[in-house]
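The structure follows.
Note that one protein chain is taken out, while the other chains of the complex remain in position.
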Amino acid sequence: MSTLSEVAPAPILSIRDLSIELRNGGSKQLATKGVGLDLCQGEVLGLVGESGCGKTLTCKAIMGLLPEGVGRVQTGEILFSGHDLTRANEPTMRTFRGNTLSMIFQNPLNALNPVLTIGEQLSEVLATHTTLKRSEIYQEALHMLRRVGMPDAARRMRAYPHELSGGMRQRVVIAMALLMEPDVILADEPTTALDVTVQAQILKLLKSFQRNHNSAILLVTHDFGVIADMCDRVAVMYAGRIIETGTVEAIFDHPSHPYTAKLLEAMPRGRPVPRGELSVIPGRVPSNPDDLSGCKFAPRCERVQKACHRTEPRLKRVREGSTRIDPHLVSCFIAFEDRDEVTHVIE
Amino acid sequence: MNIPNTTFQDLRTRVTQKFRGSPVAIFSLMVIVVYAIAAVMVMLGLVANDFDARVGEKFMSPNATSWLGTDRLGRDILSRIVYANKIAFIVGLVTATLSVLLGTLLGALSGFFGGWVDAFIVWLYSTVESIPYLLLLIAISYILGAGLSGVYLAFVLTFWVGPCRIIRGEVLKLKEAEFVIAARAMGYGPMRILFRHIVPNTLHLALVNFTLIFVAAIKSEVILSYLGLGVQGEPSWGTMIDQARAELVNGFFWQIGGATVAMFLLVLAFNIATDTLQQALDPRQTR
Amino acid sequence: MIQIILKRILQGVPTVFGVTLITFLLFNVAGGDPVSLYLGKSANPKEIELMKKEYGLDQPLVSQYTDFLEEIVTFDFGKSFRTRDPVADMLIDRIGPSLSLTIPSLILITMIGVGLALISTYYRGRLFDRMLIFTAVTGMSISFLVYIVVGQYFLAFEFGLFEIYGYRDSDESRWSYLALPILIMTTVGVGYDSRYYRAVMLEERQAAYILTAHAKGLSDHRIMLRHILSNALIPIISRVMISVPFLVTGSLLLESFFGIPGTGSLLLESLMSGDLPVIKAFTVLVSILFVLSNIITDLLYIWADPRVRMQ
Partner (left out) sequence: MVAFGLIAACKAENPAFKDKKILEFAIESKVASLDPIHAATSYDHWGTAPVYDTLLQYNYLERPSRLEPNLVTKLPTISEDGLTYSFELKPGILFHDDPCFAGGSGRELIAEDVIFSIKRMANLTLRPKGWWIYNDRIVGFDTYKDRQRNRPAGAPFNYDESVEGLRVTGRYTFDLVLKRPYPQLLSVLAMPYTSIVAREATEAYPEDFHRHAVGTGPFILDRWSAGTELVYSKNPKYRPELYPGATFAELGDEEAGLLRNAGAKLPLLDGIVIHIIDASQPRWLKFRVGDLHFTTVPTEFHDAVFTDDSQLRPNFQAQNISMYKVALLDFIYRGFNMNDPIYGGVQGKPIRQAISMAIDHAEFNDAFYNNTAIVYDGPIPPGLSGHPNNPISPYRGPRLSLAKALLKKAGYPDGKGLPPLYYETAIGGNLREQSEMLTRQLAEIGITLQTTFNHFPELSDKLHRNKAQFFGIAWNSDYPDAENNLAMFYGPNAGGMNHFHYQNPAYDALYRRASTMIDSPTRTRLYEDMRDIIIEDVPAIGALARTRIYLWNPTLKSMKPSETWYGWLKYLDVERR
């Protein structure tokens, strides 16, 4: 441990060296490798990257909900509330899920059970995690529905998901996630399926809740506009690895990885990017990164060098944008080619 | 089944992968291949030639020359089982091929052209469907008389409904696909679009239906044989089981046992293969 | 609501009409001539002609067909060639025993099938699941006839667990005769149905909202019973409703092998003896039932699926 961590606030959720293995038929591959993330109380951490880079899997791994028989944590740990979630058993996980640790899913229509009423789907969270009476549960659920800005909330309690618009459904999903006032919220692209004006409302809602309760949010997105509005810190993922991390300012002002730079270039600041437009960088994400030696981005990188193909760079601290508590880390040789200054290494 | 935006190439890869990944599936394929080879050998007259010959006394127990004993006419049961395998394959192949062809043709026309063609074909299959399958089967073979051709026709007239319905649904969906719209834009005629562009993309569904009907045909043949409507003149597993029913009481279980096991293995193999195929084609199901 | 029902009934009319046409073509046009049977082995051509006349079999086909349609509309199917009883009475007599066989079987099949599917879904990929799949596929691969022959010989005769054959229409004794046929029917049916329900539930299990339910920290029981089962209800209802017309048709093989005087054995006897009035009436009635059960299925969907309810 470095001296820096002594100054930083203790993380509420800490991911160390997380490697997730995916099995497909007979073949196995690592979907993430050595992912490390810290999430502190009251902080919004953005996790950004192209589709399929391992963002959602990381969230599912935190929730202990990797697809059964397909995904498995190979190495690493996820520390939360004094438990290593990768080793926790189901009953323990269940006490966290939806309670102190909750998750908001991408597609609000699919995330709700079509044949149960909104009221029931909200209430069952409280019924599971509290000992409240039925009437109290109802009141609580209704209250939360109002808080997320659901118009005509009492009537909506009896409605079925398909009777609501997309934005309202996402409000329901968020209400479910917030019901127990969780310490950590994993928001997996909570607004991508929604149109622009609704997106803004939903984000505002999340933000205000986070402020009021001093919760921590891991916000998965590929929209730097959202990052700019919401986040304190950012981690950029590529091919299952964190390739750059730092404060929002550090990343935006001094993008040090060519990939990050390309992402930022592709998106003029302040303008939200519709889903899918991130892949303006030529080439494709390698289907099995481990087959590739060296830097996984090398094949697509404009500034690739010989060394890039030989060994895989590790996360190192760069001076620009680093603060005492929030170092700016990047895994790229060329980011350091001018200076051979190595300050800190995080595996 | 919903297979969005996948090319036939992808499907083939998925199918091969799925089969490679499962030893049971490979075993089932091997069983089918062995049976198929045996059937071809029977057709070529290489094995089971003596299926109709008297090789010994009636109802002999298994012995060195007749491994599964003999039947009432003193014929070798093993030879008859092997020979019946040929019948099963012919019944299965002919029925499944014709049913799938007919079903695909009607389903494709129905889904593609819509209008009165669709209305008529939908009416036709919902009518056939609303008659209990066994009743229809028996009625048709009753009218055509017992025998192989009656069996074929009864099966085909009953079984075409399944593929027809499914292909129709798929064609309805594919009709709106981009590559079809592109083909239209090229000014291709409707028949070319339907049979060169759309129908080849439904082949995987036809394949699954083919295996399903194959099994259904073999199993239904037993029921028809019990009713005296099955294959005539040559041994089939159905006629053997039917014949051997009474022998169980006499304490001769070689024939019923042998035919049941022979049929069981093939049907089991087909069931497993069909399952594997369906899993590969429809990845949402992790059966 | 009534409008929906009326509309669906009207939509069913062409199907029923089609069935009458097919039935007529099959038996009156393509089929053989049943008359000679009924005059006994000493029949002569003169007597055969007379009987054909009596039954209108010498009429042009078109008028034979319209007569048939008239029978259907009036529900008066005339008399059986074979027994001379009114066809309607025969069907009514036979329907009870068939239902006592098929209804308990369907209930058992569905309950056991859904139950096994739930357990199997819960333990997917584990030993129980594999065993269930293996057993189901194995069971499906054995001929129905073998179940019957072997079941009757071993369970009823050798081990004496069941009645071998027969039926008595009293509440105490009926079930002792029906136990084995119901057991066989259930055994065969459960294999198919549990596999199907399992596939349905596994598919539901993959749904995004199940992930949500897990993320909410719900217990597995609640997820299985409340979330998965309630969504699987629609396919279950479809499956059960598809079987409903076949409740009435009974089971051809089971009934004839175990001597249950139901509609299945009636149908078999009629087919074997060319008793056209019975076969035709039966076919048409079943197709009407089929159409009706489709309508009821639609209504049940409305009850089970809020999405349909809206439309």
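When the chains are written out, they are named A, B and C in that same order, and each has its own residue count from 1.
Note that contacts are C-beta pairs under 8 Å (C-beta built on N, C-alpha and C of every residue); 3 or more make two chains touch, one makes a residue touch a chain.
These numbers come from a predicted model, not from an experiment.
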- Message: According to the contact rule at the top, which chains on display are touched by the left-out chain?
- Response: B, C
- Only one of C:24, C:68, C:258 or C:282 touches the unshown chain, namely C:258
- Item | Contacting the left-out chain in the complete assembly, out of B:49, B:65 or B:250 | B:250
- Task: Please pick, from C:21, C:119, C:140 or C:179, the residue that touches the omitted chain in the full complex.
- Result: C:179
- Note on the structure: Missing-chain contacts on chain C, rising order, are 32-45, 47-48, 50-51, 54, 82-85, 90, 93-94, 149, 152-153, 156-157, 160-169, 172-173, 175-177, 179-180, 182-183, 256-259, 261, 265-266, 269, 272-274
- Task: Name, in rising order, the residues on chain B that touch the hidden chain in the full complex.
- Result: 52, 54, 58-59, 71-74, 142, 145-147, 227-229, 232-233, 239, 243, 245-252
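Keep in mind that, in the parts below, only the chains that are shown with their structure count from here on.
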- Task: Sort the other chains by how far their Cα centres are from that of chain C and give me the top one.
- Result: A
- Message: Looking only at C-beta pair counts, which chain-chain interface has the most contacts?
- Response: B-C
- Task: Could you grab the centroid distance between chain A and chain C? Build each centroid from C-alpha atoms only and quote it in angstrom.
- Result: 53
- Roughly how far is chain B from chain C, going centre to centre by Cα mean, in whole Å? 23
- Query: Touching two or more other chains, which residues of chain C qualify?
  - Reply: 124
- Shared-interface residues of chain B (touching two or more other chains) are 286
- Which residues of chain B touch chain C in the complex? 123-124, 126-132, 134-135, 138-140, 142-143, 219, 222-223, 226-227, 238, 241-242, 245, 248-249, 256, 260, 263-265, 267-268, 271-272, 275, 284-287
- Message: Which residues of chain A touch chain C once you look at their complex with the stated criterion?
- Response: 60, 63, 65, 68-69, 90, 93-99, 102-103, 105, 107, 110-116, 124-125, 128-129, 160, 162-163, 173, 176-177
- Item | Sites on chain C touched by chain B in the complex | 14-16, 18-19, 21-23, 26-27, 30-32, 124, 133, 137-138, 140-146, 149-150, 153, 198-199, 202-203, 206, 245-246, 249, 252-253, 267-268, 271-272, 279, 282-283, 286-287, 290-291
